[in-house]
Every structure is written in structure tokens, then in C-alpha cells.
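Excluded from the complex is one protein chain; the other protein chains are retained at their positions.
In this document, chain identifiers A, B and C correspond to the written order of the chains, with residue numbering beginning at 1 in each.
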Amino acid sequence: MGNHAHISMLSRSNNVGLARLAAASFASELDFTLNELEEIKVAVSEAVTNCIIHAYPLEEGIIEIDMRIEGEELIIVVEDKGVGIEDVEAVLQPNYSTKEEHMGLGLAFIDSFMDRFELSSEPGKGTIVQMYKTPEKLKNRKEAIS
Amino acid sequence: MGNHAHISMLSRSNNVGLARLAAASFASELDFTLNELEEIKVAVSEAVTNCIIHAYPLEEGIIEIDMRIEGEELIIVVEDKGVGIEDVEAVLQPNYSTKEEHMGLGLAFIDSFMDRFELSSEPGKGTIVQMYKTPEKLKNRKEAIS
Amino acid sequence: MDITTELEGNILIARLAGELDIETVQAFREKVVPETERPGVKTLILNLNKVSFIDSTGIGAILGRYRFLEKKGGKVLLVGLKAPVKKIIKMAGLLEIMPEYSSEEKALNEIGEGRIA
Partner (left out) sequence: MDITTELEGNILIARLAGELDIETVQAFREKVVPETERPGVKTLILNLNKVSFIDSTGIGAILGRYRFLEKKGGKVLLVGLKAPVKKIIKMAGLLEIMPEYSSEEKALNEIGEGRIA
């Protein structure tokens, strides 16, 4: 059975570092390069920051971070019970942000740095970001074999 | 309201680092010195290692790590649903270990490095270690004022 | 995040150390932003040599200073980008609008020689 760890924490700016470090530490069980671990840190940082800024803009809420290893794949799910997203298609466009002073880079970074990610949301209920990543080394090995 | 974060994870050796890092990151909100953060790391490492070795000796179980800041105090609670402790008084003696190759240093380190800690356990139900620590700087400040 | 700033004439040098994210951007707002708002200041040299992590929040803070100084006819120069930080800054397109130098001296030289001002 693959490894599993779960973090629940308040949506406070000073908890983002904790989430990022925990994710990198958890991920290091797989054969990720330092470079890939940095990418995972950025992706988790963006997902958690979005919960703080967008999901719970007025009052603190709980952020759930679920981390699993299934086979050779890292699966990180960041979930909030915040405001949710009206138009999921729209926010997936690069440089799209519903906040004027923001740049819409967060989801684009997640998209670049993880193998794939899924965004699901219900207005008034909350948002779930599911992120998947397998070590490059392993992908290359598999290609070499096949 | 003080900060709060909670980690649930499998009792695997390679999750100890995650717990330790997360605790130090969480604690850094308070005015702890680097030295004190190292002490917190050791204490958490010992409590979590005990769950892995003693609480769940045969099969994996869940370790719960609850972290709170109340006022200027850090409270970390490590809980397992493992075998429990028959004689809590006995295990609190320094150099006492129920495992021959172990040295009974873990609880002694927790005792030295945290301001105080409480151990409660029920055989067959599990064990709870509650640890408390306030930054030295702050204690000195308070003494200076009074 | 540790931040120190230094004024050399109309050039502001800000040296950042640590991780630039939503938690630490607060220190950037408090320590760097007001300095760039001093009358006369047009150029910001941002030394990120000791920055080990940056995310989109950090990018937003740097871009904010760029936009502000650009309106005054000024610039932002980046110094000492570590590989992971450089990757993010590049992906965000910042290297297309902000030149990058390996040291503060080199950045100051470029300004001195009037190539940038």
C-alpha cells in the first residue's frame, strides 16, 4: 500500500510554508530530482495560496491537503470549503484572474509543473485541486524498456 | 484565535521527517530561537518514532499530530491508536525501555526539550503525548517586566 | 524573509533572503515598496541571490514595482537569480522586461554607463 498523509490547517499566510515543506518531504520518497521537488513546492504553494486569497477572502477557513503515493505517482489534493468558482473554464485560461491586482499565474504554474491537474468547484461549496506527478527518471526508464 | 494545523499520517519511518519539518515550520510563527526550533524537532521526532516502534510494532497505523498556538505557547499533541502502555510511571523513568536494544532516551529528550509534557495511555487503546513550549525570549521579557 | 535596502543616489538596492511568498510578501511591501516611492528613486536593483523560493505572489510583488517605476521612466534590474527562482521568473515573462546580472556591481556598471536609465 502506498504512503498517505493528510494535513488540515487554517487558511493563514504563515501556513503556506508548512504545506510546501510537508509536500516536498512526502514526495521525496519517490525518485524525484531536486528540480522536480521545487516544482512540487511551487504547485502546492499556488494551490494553498489560492485557498487563502480566493476561497476564504473574508474569514479564515480550513484547507485540506491530502498526499498519496500510488505506485510511482504522487497525488496531492488541495481542498477548501470556500466561495467556489462560478466559471471553471474561464479561470483555467492563462493570465485570467478575478482579482484586479492578481495575474492569473497560479493555475498556469500548477499546469506546467505537475503532469496533470484537475480543478473542480461548486459555487458556495468549495474547490478541489487534484495534482499528479511521476518522476521523470521513471518515465524515461519505462520508455527505454518499451 | 491561535493558529492550528493537524497532520494524520501512516506510521512509516519515512514520514518522521515530514512531521518534524512541519512542526518546526508551524512553531516558527512564535519567537523561538533556531536552537529552540531544533529542540522542538527532536521532541516531535521522538514522539513520532515511538508511535512507529512501540505503538504499531506489527502493522501500520495512523499517527495524529495536532499543533496549536495558544497565546504565546506552542502545543503539540502526538496521538496513536496502538498498543498503549501498561505502566506509564515506569516508562517515564530515564533509560527505561521495554525493548532490549533501545535506550529509553526518547521520553527523556522530550522532557528536556519541552517546557512540560504529559503522557496518557490505555493498554490496547493507544497513547497521547502532549507537549508544551513557550519561547525563552518571551519568558525572560515577562520576568523583566514583573 | 530578511530584507535590507540601500540608496545609492537615485538607485535603490534591495537585498532579499529567504522565501518570497504570500507570507513574506508582507515584509516586501513594508520595506521595499515605501523606499521605491521616495522622490527621485527611478531604478530598483533587486538582489535575489539569497532567495531560495518564489511563487506567483512573489512575481506579483516584483511586477508591481516594475509597473510603478516604469511610469516614472525607471527600471527594475535583477541580480543573482538561483536556478529554481530563475525558472519561475522566466516562465512569468519577467526576464523579457527586466535585465539580469550576476552581481550588483555589474548592474551598477550598466546603469553608470548609461545603457539603462
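In this text, contacts are C-beta pairs under 8 Å (C-beta built on N, C-alpha and C of every residue); 3 or more make two chains touch, one makes a residue touch a chain.
Predicted, not measured: the structure shown is a model, and the values here were computed from it.
In the entire assembly, the chain absent from the figure touches the shown chains B. Within the set B:G82, B:G106 or B:P135, the residue that contacts the chain not displayed is B:G106. Touching residues on chain B toward the chain that is not drawn are 13-14, 16-17, 20, 35, 38, 41-42, 45-46, 49, 52-53, 101-103, 105-106, 109, 112.
The definition used in the following text is that only the chains that are shown with their structure count from here on.
Put simply, the chain nearest the middle, going by average C-alpha positions, is A.
In this assembly, the chain whose C-alpha centre lies farthest from chain C is B. As a whole-number value, the distance joining the C-alpha centres of chain B and chain C reads 41 Å.
Note on chain placement: the centre of chain A and the centre of chain B lie 28 Å apart, centres being C-alpha means. Within chain A, the positions touching two or more other chains are listed as 14, 17. Contact with two or more other chains is made by no residue of chain C.
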